[in-house]
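Left out: one protein chain. Kept in place: all the others.
As written, the chain order gives the labels A, B and C, with residue 1 at the start of each chain.
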Amino acid sequence: MKLHEYQAKQVFADAGIPTPPSQLAEDVDGVLSAAGEIGYPVAIKAQVQVGGRGKAGGIELVSDDEEAREAADSILGMDLKGIHVDRVLVEGAVDFVNELYVGVTMDRGEGKPVAMVSTKGGVDIEAVAEETPDAIVREHVDPAFGMHPYQARKAVYDAGVDREVARDVASVLTTLYELWDDRDGADAEINPLMVTDDDEVIAADAVMNVDEDALFRQPEIAEMQEEAASGDELEQKADEYDFDYVRLEGDVGIIGNGAGLVMTTLDLVDHYGGEPANFLDVGGGAKAERITNALDMVFSDDNVESVVFNIFGGITRGDEVARGINEALEAFDEIPKPVVVRLAGTNWEEGMEILNEDLVTVEGTLESAVQRAVEYAEEGQA
Amino acid sequence: MKLHEYQAKQVFADAGIPTPPSQLAEDVDGVLSAAGEIGYPVAIKAQVQVGGRGKAGGIELVSDDEEAREAADSILGMDLKGIHVDRVLVEGAVDFVNELYVGVTMDRGEGKPVAMVSTKGGVDIEAVAEETPDAIVREHVDPAFGMHPYQARKAVYDAGVDREVARDVASVLTTLYELWDDRDGADAEINPLMVTDDDEVIAADAVMNVDEDALFRQPEIAEMQEEAASGDELEQKADEYDFDYVRLEGDVGIIGNGAGLVMTTLDLVDHYGGEPANFLDVGGGAKAERITNALDMVFSDDNVESVVFNIFGGITRGDEVARGINEALEAFDEIPKPVVVRLAGTNWEEGMEILNEDLVTVEGTLESAVQRAVEYAEEGQA
Amino acid sequence: MSVLVDDDTRVVVQGITGGEGEFHAGQMIEYGTNVVAGAVPGKGGQEVHGVPVYDTVDQAVREEDADASVIFVPPAFAGDAIFEALDTELDLAVAITEGVPTQDMAKVNKRLTETDTRLLGPNCPGLITPGEAKLGILPGNIFAEGNVGLVSRSGTLTYQVVDNLTNRGIGQSTAIGIGGDPIIGTDFVDALSLFEDDPETEAIVMCGEIGGEDEEEAAAFIADNVETPVAGFIAGRTAPPGKRMGHAGAIVSGSGTGTAESKIDALNDAGVPVGDTPEEVADHVEDLL
Partner (left out) sequence: MSVLVDDDTRVVVQGITGGEGEFHAGQMIEYGTNVVAGAVPGKGGQEVHGVPVYDTVDQAVREEDADASVIFVPPAFAGDAIFEALDTELDLAVAITEGVPTQDMAKVNKRLTETDTRLLGPNCPGLITPGEAKLGILPGNIFAEGNVGLVSRSGTLTYQVVDNLTNRGIGQSTAIGIGGDPIIGTDFVDALSLFEDDPETEAIVMCGEIGGEDEEEAAAFIADNVETPVAGFIAGRTAPPGKRMGHAGAIVSGSGTGTAESKIDALNDAGVPVGDTPEEVADHVEDLL
């Protein structure tokens, strides 16, 4: 779960990392009053979670009321890579001489946290990682001990950070690690960490991704989640229903249990010439209501022309799935789009007995179910 | 550094460990008013750091004002194993059905922390450890990970704690470990941890010893240290001077550098028929002032008839030692007791040049220095 | 003719008094698994399905000589339950729980370097040696005894592939679901190495998916160390880069590795035929046997 910049900055500032003064604003007047309090020049930054905000016109540096009004007018309400901008962060501009990068993430391959420092901050750090990997110093952390102070120093000195600010940068990195550790971070990054000409360091941006599986013990972060919710309506609905859902471009709706099996179903739709409309994993052990919600999700996507329901029961039981499908479809006067069902595994026979076959098309294998759904979608488009 | 019971109880209570209601009192009125607020019966407990307070008459259970007044009168001002009692803790008496023991300490042999639980609480736990070692369950903790919750449960269930209170006892043990860890504990113990007939657990005593070497990062504990100061005047003086000092029964005062060498000097005093008056280690790298303080310490002990000064310089320099001895002794019109000096190691020649040999007896070897001091002491007693 | 578990394996079920734990303990027993104990703090002395429950795993191991554990404990307590299992003398701990916080698993991962107990999972379906024992939630009836070893990151995809094999009369020596979380115990390389050392396993099926580099590493391991023939499957060919597909494993980094293409190429380079569909995987296995 990714925090908005303004949320992450607050979390960082509370932990003692220096950040510029800033205020959130929702309209032009708010922007002007914030800028007045902070003092020009200020940056006006769209609070949407898309990459490359700056290049897309979502960040402007302004030095008086007139410029601020103009920038606020243009950014508030704009559509940034498909997301509507309804809030901006007004932030004191920092006069910097250097831009650094510091970050903490989980190195999945090593199975341990890694702290990173680079003097090539302020740019696309993924590109730096790709093109000049040695420009990013990586220090792995033993999660039982946590990050030792010397490790922060080692990363900072090895990265070639100036000796004048090295201690402060090491201290920011240490705090960032502790934050990442305390808050169940997935990634925590500052890019750029600006260095001013009087050797102050200040976090000009803030990224904080939190492990969704740990939100139960991060109540403050969980509270931020609502505010941080994605702009896409369908994805918001998926959040509410607590589904793993990804919207795609095609017309064959897909529902299944287990990421691997659902991905395989997508692959087969492609294999048989169709185009998947979505990825939707109901997870393990879904009960009837969850199945009903899944159908609701998929039908909410106007692009969908057919649905394939592929359940291989382990922990999930075929009878519950059948009950859910019946309930969902019996609520309609007319079934919106054809639904193909394939049930296997735990209690599949019981499921088949329960399933109202007037409402769905039943197939015995994954391959035939997908082929049938692709055919239906082609008919729908025709 | 050992906290008083009332200080340790406060620390434990702040961490969420249930303790009985209690108030500190310094006079009879204070005891009565505290007892009035808490409600009878209460225990009146002398706040002195000696073992076996109860047996020595330092703890009394009273059930009305009259008994309280009598007990307060007898305990306040009493001399408990050589320590004057000037404060008592007035504490609500707990009606218990069982007494447990829980503790956390450093297992020096293993080099790791160990959590302990026993159902034989309420008695001398050292005796239990000696006689029925299996009655104390020991769970070693990996200090990098800290104590896992399952470890607390394992210790508690293996000790045979009743299932009705096991979860609460495990929770107390977990908190005790965290406290011990956060506060740089040497030992943290609750004996007894009382179990009431409605299955509540409550810490009826509290022991907390803190690593003196870690006091620099435990400001709250360090502040308690003054209040917790030992009752012995000479040992208080040693605390002020920051010496490792132990007062003994004999008449040969001993000053040296390094615990092993000082102990060896004591052993030699004994070997040559004398009796050591004290152990005093000035530590490594002592400067002149510290040497002056050491002589002041030893002369403050009225039993002392002679002093042997044995310095083998490594980090400590002979010239500094000589300067300190001169300063200390030149301040007297008459040297109080004969001082024998033996200097070796770093800068011993420079020291010998500086040393005012009119004020001291110089010896070239440890053995001869000790023998001479023993002779002086015998002459002094004669 | 199996790896890791057989009908001698003595199983303790952590969380046996919870809904899932009780249900699947029953299913395991029904399948013939030798479930000898349960472990649930505070429930010691009870019985579930006729099996004695202990307060701690250690007690269960001591009293019932358990040598493997299956963990059905809610995610908030699963990390602790895994540590509890790892700190006994068990040979194998199987963590079924889905949704264990990644930082908890990083700590577990550290402990794994210090213990001889093997971990499978978390967020995995467990493993099964058909006809002998199943430890986990796999639907026993789709498996058949045989000589194909199967290892998979995905639970339900495993069932799908097994179904295709069994329907053709191809049985399995052991099927291992390693789980799809970012940090897991037993990985592809571990499982491949177990099957390679098992004289009765005559072919191996490896089902991977997009994200991470485990399949690439497995391919390199196969090229150097595995003589038993291997057939592969990779889920997620059509997943768009940068999108998260279900569990955390399924993120395509877009940086060359981690994509379906990179994994399939690596496997092909190691001489492993990769099927486009589960049916094609079964075709390949038939060819290899």
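The working rule: a contact is a pair of C-beta atoms (placed from the backbone, for glycine too) under 8 Å apart; a residue touches a chain by one contact, two chains touch by 3 or more.
The structure displayed is predicted, hence computed values, not measured ones.
Within the set B:D64, B:D79 or B:D244, the residue that contacts the chain not displayed is B:D244. From the set B:L3, B:I17 or B:L266, the residue in touch with the chain omitted from the display is B:L266, counting the whole complex.
Between the chain not shown and the residues B:D95, B:D197 or B:D213, the one that touches is B:D213.
Listed residues B:V97, B:V123, B:I315 or B:A331: the one in touch with the omitted chain is B:I315.
Seen from chain B, the chain kept out of the figure touches residues 106, 108-109, 111-113, 126, 129-130, 142-144, 181, 184, 186, 211, 213-214, 216-217, 244, 246, 248, 256-264, 266-271, 276, 279, 281, 283-285, 312-315, 344-346, 366-367. Within chain A, the residues in touch with the undisplayed chain are 145, 148-150, 153-154, 157-158, 163, 166-167.
Everything below uses one rule, namely that only the chains that are shown with their structure count from here on.
Residues of chain B in contact with two or more other chains: 145. Across the assembly, chain C contributes residues 107, 111 that each touch 2 or more other chains.
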